[in-house]
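The complex appears here minus one protein chain, its other protein chains still in place.
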Amino acid sequence: MDSLIWTENATKIYNPRKPDEIRALEDASLNIEKGEVVVLKGPSGSGKTTLLSLIGCMGRPTSGRIVIDGKDVAKLTERFLTLIRRRTFGFIFQQFNLIRNVSVLENVLLPLYPIEMSFADMRGRGEKILGDLGIRDRMLTKVNKLSGGEQQRVAIARALINGPEIIIADEPTAHLDRKLSTDLLRILKDLNIAGKTIVIATHDPFVYDHPFIKRIVEMRDGRIQDIKLT
Amino acid sequence: MMRHLKILEYALSSLLRRKYRNISLIAVYALTIGILASVLFLTYSLKLEATRILVDAPDIIIQKISAGRHDLIPAIYAEKIRDIPGVGSAEPRYWGYYYDPLSHSNYTLIGIDTDLPGLSLLEGRMPSGAAECAIGAGVGQARIAGTGDTLTLLNSRDTGVEFSVTGTFRSESNILTNDLVVMTKKELLRFFDLPARRSTDIAVTVHNPDEIATIAGKIKQAYPDTRPITKSEIIRTYDAVFNWRSGMMLTIFASALIAFCILAWDKATGISAEEKHEIGILKAIGWDTADILELKFWEGIVISLTSFLLGLLAAFIHVFYLKATILSPVIKGWSVLFPEFRLTPYIDIYQIFVLAFLTIIPYVASTIIPSWKTAITDPENVMRS
Partner (left out) sequence: MIKHKFFLGFTFIEILVLSAMFLFSQMTVTARNKGEVPAKRELVKHLKLTDLSLWTEARYTRHPSQADIFTAFQDFPSSLEHFPAGSIIGPESITMSTTINPGRP
């Protein structure tokens, strides 16, 4: 398998040289191969979310390198970074981060608005994905009227709409009960079987103890402590 | 192209999420623009109307000044003025003001020569004999008198004089004749008990229009106690009168502009946490800075362009079809007789473009600029905050 995500001494400092400086991540070196399922494990403040954000091109490291599919993203302009984010990654956020008072369909289609694609094609793609996840019948409902499980599926649908190679999930089970967590992990496993690379940041043992997880990266105080194969 | 339409679609969705707020905003904004545009249309139309019809006013009016006040002018001045080379004619004008206690309004009384031709804007005929008059529509309405009726006015000895109304000026001419009572010269002199050989002022015509100022200068030299008023000054007066930069018009205009500034300032002082979060989400899922700014641009354009067009439409209908019914009480002041506006729709395209520029650009800018900082921030920082 070839290396898809590679970080070398990635460091992230917020508010550098100021009284409220935070060294969120230090010297993180990690190599994730295509098709892997990797968990970043650690308590709150361990730097796992920061590392996840940097891998997902949501920000740039203060120092060090982040290479995604052969491209050093630290050197890219914002425009290219956005392009990579749009094409390569699908994000599942802790709080779902759906736009309130907007319909399911519109939320799912949001990543497709800024690209040259007709309304009809866009809608077709959205309806298909919602159908695959079993919530097509709710597509015109506003998201704030959905249950937790339904919102989770909308978030997953949105993450998948661009056909990304890599799925990034930040504490995906934080607000879910056991049944919904099981559903989520099943969906992620199916996506992995379909060829997607999955990176999850979590401190939930229900996730990192799951058999489909290939590798666990243990983090504490902004540093990688250990990398274990499961 | 598709991309732009899709971002517009999302902008409209975004605005519709706060439907009532945005509709109210459009209503208030359109109203403000409507008032501004009404003032601009009204003043420009009146200005052009005045300058076009007063072009046949006398070339020079000679007034006599006594102790800084307008006084009656001796008729002999006219005889001497006629001798100045270049002068076509110098005719005394006889006119004055009359306060009508019945209608509490002021009329302008004009005395004319009996051989005046009939006028197309007069229904009936001009007065030719004693106790005859032609009246403006405003006078007719105030005194409920028309052609064939009688009009009683109190002369200078406080005695009622009954005039027979021989003609009424048509309403199309109200802007010139609304408060006029026209009678023969002899009748006016008798009515006001004006001294013989004196008139209100003298109307001078000049052969060569380029020499008007020179001849006015010569008249002033010959009669230092006079004040010549040239036609260009008459027209310039109305240019200035309907300038929106003065008086009440300025107050209305300034109030509307201040309202804009408050609106723009309110928007420009920052975006809400909810908006910031939304921008962060959009950036995280693949919208770049240009897309976010385009979204804000469309949001601004939808509100400001819609308001501008609606306001303009309303102003046009208000001024040229509804005869400026809302503005005219403001402009009327304390005039009892005030002509109904029947304005010719002269439109200055330049003014419309300036209005569009002043109303659309600041609003769009005040929608985009507060979002700028958030739009250029990495989504990770936005999501954290």
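Labels A and B are assigned to the chains in the order they are written; within every chain, residues are numbered from 1.
FYI, a contact is a pair of C-beta atoms (placed from the backbone, for glycine too) under 8 Å apart; a residue touches a chain by one contact, two chains touch by 3 or more.
Since this is a predicted model, take the numbers as computed values, not measurements.
Listed residues B:85, B:101 or B:117: the one in touch with the omitted chain is B:117. Which of B:132, B:179 or B:278 touches the hidden chain is settled by the complete complex: it is B:179.
Contact residues of subunit B toward the unshown chain are 5-6, 8-9, 12-13, 16, 46, 49-50, 52-58, 61, 63, 65, 68-70, 91, 93, 97, 105-108, 110, 112, 116-117, 119-121, 136, 138, 169, 172-180, 182, 201, 203, 213, 216-218, 220-221, 227-229, 233-234, 236-238, 240-241, 243, 245-249, 251, 302, 305-306, 309-310, 312-313, 316, 320, 331-339, 344-347.
What we mean here is this: only the chains that are shown with their structure count from here on.
Remark: subunit A and subunit B have CA centroids separated by 65 Å (rounded to whole angstrom). Within the complex, the subunit B residues that touch subunit A are 2-3, 5-7, 9-10, 13, 17, 277-278, 281-291, 376, 378-381, 383.
The part of subunit A that touches subunit B in the complex is made up of residues 53-54, 58-60, 78-79, 82-83, 85-87, 91, 93, 97, 99, 101-102, 106, 110-119, 122, 158, 162.
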